[in-house]
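Missing here is one protein chain; the remaining ones are kept as they sit in the complex.
Up next, chain A:
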Amino acid sequence: MKIQHLLALIPFIGLLGGIAFANKVTPYVFGMPFILFYIVLWVILTSAIMAMVYKLDPANKEEEI
């Protein structure tokens, strides 16, 4: 298992494992109910994590047709 695969697992754990603890309306964060903020946060983190995966992945350094 490479580091990229472990990175990619993080959002699964955060989003699916954490939702039970985040399931509440208050406090509001950036105007959103807490649970919605929590999901949006993970969407953004996912994007950041995939950017790291992309950097780490040697496949993206090769020239492709």
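The rule is simple: a residue touches a chain if its C-beta (ideal position, glycine included) is under 8 Å from a C-beta of that chain, and two chains touch if they have at least 3 such contacts; residues count from 1.
Note that contacts and distances are computed from a predicted model.
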Its UniProt record identifies the chain omitted here, from "Sodium:solute symporter", "Pyruvate dehydrogenase E1 component subunit alpha", "Branched-chain amino acid ABC transporter permease" or "Ferrous iron transport protein A", as "Sodium:solute symporter"
Considering the whole complex rather than only what is displayed, give the residues of chain A touching the chain that is not shown. 8, 11-12, 15-16, 19-20, 23-26, 28, 30-36, 39-40, 42-44, 46-47, 49-51, 53-54, 57, 59-60, 64-65
